[in-house]
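With one protein chain removed, the remaining protein chains of the complex are shown where they sit.
By letter and in written order, the chains are A and B; residue numbering begins at 1 in each of them.
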Amino acid sequence: MSPKPLNPHPDRLFPADPKTRDITRELYEAVKDLPIISPHGHVPVEWIADDIPFSDPTSLLLTPDHYTNRMLHGAAGVELADLGVPVGSKISEEQSRAAFRLLCENWKYLRGTPVQFWFESEFHDVFGVKVRPSAETADQIYDQIQVCIEQPEYRPRALYKRFNIEALATTDDPCDDLAKHQQLADDPDWDGRVMPTFRPDKYLEPAREGWVDLTHKLGEVADVDVSSYKGHLEAMRTRRLYFKERGAVSTDHSHADARCERLSDTEAERLYKSALKGEISVAEGDALRRHMVNDQARLAVEDGLVMTMHPAVVRNHDPHAFAKYGADVGGDVPHSVEFSRALQPILAEYGNHDNFQLVVFTIDETTYSRELAPLAGYYRGLYVGAPWWFIDEADAIMRYRRAVTGYAGFYKTSGFIDDTRAYCSIPARHDVSRRVDSAFLGSLVAEHRLQMDEALEVAVDLVTTQPRKVFKL
Amino acid sequence: MSPKPLNPHPDRLFPADPKTRDITRELYEAVKDLPIISPHGHVPVEWIADDIPFSDPTSLLLTPDHYTNRMLHGAAGVELADLGVPVGSKISEEQSRAAFRLLCENWKYLRGTPVQFWFESEFHDVFGVKVRPSAETADQIYDQIQVCIEQPEYRPRALYKRFNIEALATTDDPCDDLAKHQQLADDPDWDGRVMPTFRPDKYLEPAREGWVDLTHKLGEVADVDVSSYKGHLEAMRTRRLYFKERGAVSTDHSHADARCERLSDTEAERLYKSALKGEISVAEGDALRRHMVNDQARLAVEDGLVMTMHPAVVRNHDPHAFAKYGADVGGDVPHSVEFSRALQPILAEYGNHDNFQLVVFTIDETTYSRELAPLAGYYRGLYVGAPWWFIDEADAIMRYRRAVTGYAGFYKTSGFIDDTRAYCSIPARHDVSRRVDSAFLGSLVAEHRLQMDEALEVAVDLVTTQPRKVFKL
Partner (left out) sequence: MSPKPLNPHPDRLFPADPKTRDITRELYEAVKDLPIISPHGHVPVEWIADDIPFSDPTSLLLTPDHYTNRMLHGAAGVELADLGVPVGSKISEEQSRAAFRLLCENWKYLRGTPVQFWFESEFHDVFGVKVRPSAETADQIYDQIQVCIEQPEYRPRALYKRFNIEALATTDDPCDDLAKHQQLADDPDWDGRVMPTFRPDKYLEPAREGWVDLTHKLGEVADVDVSSYKGHLEAMRTRRLYFKERGAVSTDHSHADARCERLSDTEAERLYKSALKGEISVAEGDALRRHMVNDQARLAVEDGLVMTMHPAVVRNHDPHAFAKYGADVGGDVPHSVEFSRALQPILAEYGNHDNFQLVVFTIDETTYSRELAPLAGYYRGLYVGAPWWFIDEADAIMRYRRAVTGYAGFYKTSGFIDDTRAYCSIPARHDVSRRVDSAFLGSLVAEHRLQMDEALEVAVDLVTTQPRKVFKL
């Protein structure tokens, strides 16, 4: 039996109704080739700064992608180690090929998922693969990709150009010296834009193991005395500015909840000192963290960095996998979240301030129509983040538009966020979003809820002016 | 460039699939011209009782509509004061015109929202506007509407007739003497129906500021000694009957939660007395409020007034706007709510009683399939309220039908509620509901889940017999 072809249809994700499809196609045509703005993600800056050739298909496409790893683990029973996890493991060519075979053999488990969609796009559009992945075709596809990545036109910078990326954000530790970002900025041969993002989560969790050491490190790097909370705040201010001077446009925050009520200064100092002594309770740690997050919003009013938030995830849900492989291997699981009351302290104080912009991401879709659209429709500085992580797929993106548009419109949404460390999937991910937004707009036009000229303007705005405005690019 | 036309399509909101659209059109034809029953809303009775001409487009269409104000504030950055907020502010013709211009200039921010849909309908159908709102057309539209409202056929009573309203409810304070309602009832030239609604919220929040004064006022107006809880209950009974005698058919309740468990009589009296002394705690205030709500249900069994409930909103979320403009300016934000356990005390006691009818509205869509449809499918007196406020738009109405119909059917739903103080938007709002219900029924017929004769009967019932039954009209 000859292998099945891999031939992604140009009308993928478009509504089946012929008239709606025609409109959708026209809208999509207007946006499909526009540059990619990726204001939040996890691609290592080194890849681009040093323009190092990728070594093999598995460590390029499979190992760093926890979206895929977890599905192969959960649905196909594959061991994470057999996929090269954790990232950075030394794997032989044979192991790499075997891992890639596991992906192809278990292709059916990915049916209907965005993971399959992304791989199909990458394989076909980036590497020219023309056969459907399977046990039979695994080696052939592996070889074809291997040949590609040995060519100069598959090195990270060349792909950056080919992917038509306008701006790409990394995610960075507040103590990072951002040397590689600087190296890129100083490189006369580089005319792209790679921005660091200030992500202080673990510095804002005073009851967590390791916080005291992190705090001392922060003080050192910022060259600020952090023996008081006031000093800690000053160190944060310093490092945010350091990031901003090196191109950062946003800070990113993920905690167990979205709360941010302030403490009195006295209470904040008391808890902070208790934390430095390692004596803070979990509840006190949460209270101080919420105060600290509130202060991040205050600092955002000062320095104008956009604040992004994506709370409510049980990190490292599987302690055995965490012990074996560390964090970020697919064992993070969302839970429900509350925003209406939680965000009030910062929205009431800063939510209509000219300099303040907050983007909230969630996997709890119930909050879109109940909390986020109502809040974003009223507060000037608040934007509803695009569906993120487990829900950055076609059906959920459509649900998001249908839940948010009614009372926040299109212009209080964030634009698409790929949030990925899988570099070659960036175009495919943005493409899904463009297709689904076109389909949504197409349905509005087909149902006479919007005129075509208005829909065209919105479609273009959503991938150009809107992300630029939301992320101050 | 000549302005874009404003020309709402007759098939607006109808499914794109041609066959489903044909069926939908036929269903809609059967209901589109039927009279409007509006059993819950906020139009001032004075408008109709005194039939005063409207002064200008802004104070008629824009200022009183917090749906619109909040979007212009949140998405376009407009100051509320520039829209004439708060209602009743004295504004000059120039200010009125400028406010109206803000609406038209920022038209794009309303794309895809029901606010835009309603305005398009009002502008086109009520005032004959033929151009799309924009910076360029703002003055022209303003002038055209101004000319209209100076004509007798645009006075409130004439519009009432033209809008084909069968019954319209206002929302009123329990101490209101309903003089304007009486004036209308006594008017030999008036043959419409405007009903007061008994809304005792703030009298049932014993820990809230001002409650003691309100209670004394209630006692005076009812001519009942309210120094005991028993007296308070008697005063409520008296005022409810006062309302009923003047045409009220329902009472309306909105608190932070839907709970309604009873206290012992002794405990109720103890808390009540503590509240009168201003000594009640917040938690005790909630406990007494829940008991009072339960007593409202008891009274409903006695007097037969329908009980409506729409809980779980953070009122005046933005304290700065509240300080500046007062309540109801767009800063209310929903939060999640629980009904299954919360409503058990009144459902278990009164839920199958012949005289008791409860309609529950929610913005927490998760409760439709999980709680409200299961409850309403079982308890005779419970009806699932139509999508309300932030979710009274096409997509949410469709989701409501898809979530509720499976296990409560059509005949345990409330009929549409416009809940508006924007008088001229009433036909447009009911029209959205009729279009979407037709579309839902049309899809059931197209998918052979319902026969056409059954769908036609349901479509008509939903705007005639059903609201009459639910609100005892």
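Keep in mind that, in the parts below, contacts are C-beta pairs under 8 Å (C-beta built on N, C-alpha and C of every residue); 3 or more make two chains touch, one makes a residue touch a chain.
Not measured: the values here are computed from a predicted model.
Novice: Identify the residue among A:P114, A:G285 or A:P427 that touches the chain left out of the display.
Specialist: Looking across A:P114, A:G285 or A:P427, the contact with the absent chain belongs to A:P114.
Novice: Which is it among B:K19, B:K161 or B:R315 that touches the chain not included here?
Specialist: B:K19
Novice: In the full complex, which of B:H9, B:R315, B:R449 or B:K472 touches the chain missing from this view?
Specialist: Checking the options B:H9, B:R315, B:R449 or B:K472, the one contacting the hidden chain is B:R449.
Novice: If you put the missing chain back, which residues of chain A would it touch?
Specialist: 4, 8-9, 11-18, 70-71, 73-75, 77, 108-114, 117, 132, 314, 317-320, 330-331, 333-336, 363-366, 390-391, 393-396, 399
Novice: I need the residue numbers on chain B that touch the omitted chain, in ascending order.
Specialist: Chain B touches the chain not shown through residues 15, 17, 19-20, 338, 340-341, 344, 347-348, 351-352, 366, 369-371, 373-380, 382, 402-403, 405-412, 443-444, 446-451, 453-454, 457-458.
Operating definition for what follows: only the chains that are shown with their structure count from here on.
Novice: Just the number, please: Cα centre separation of chain A and chain B in whole Å.
Specialist: 40
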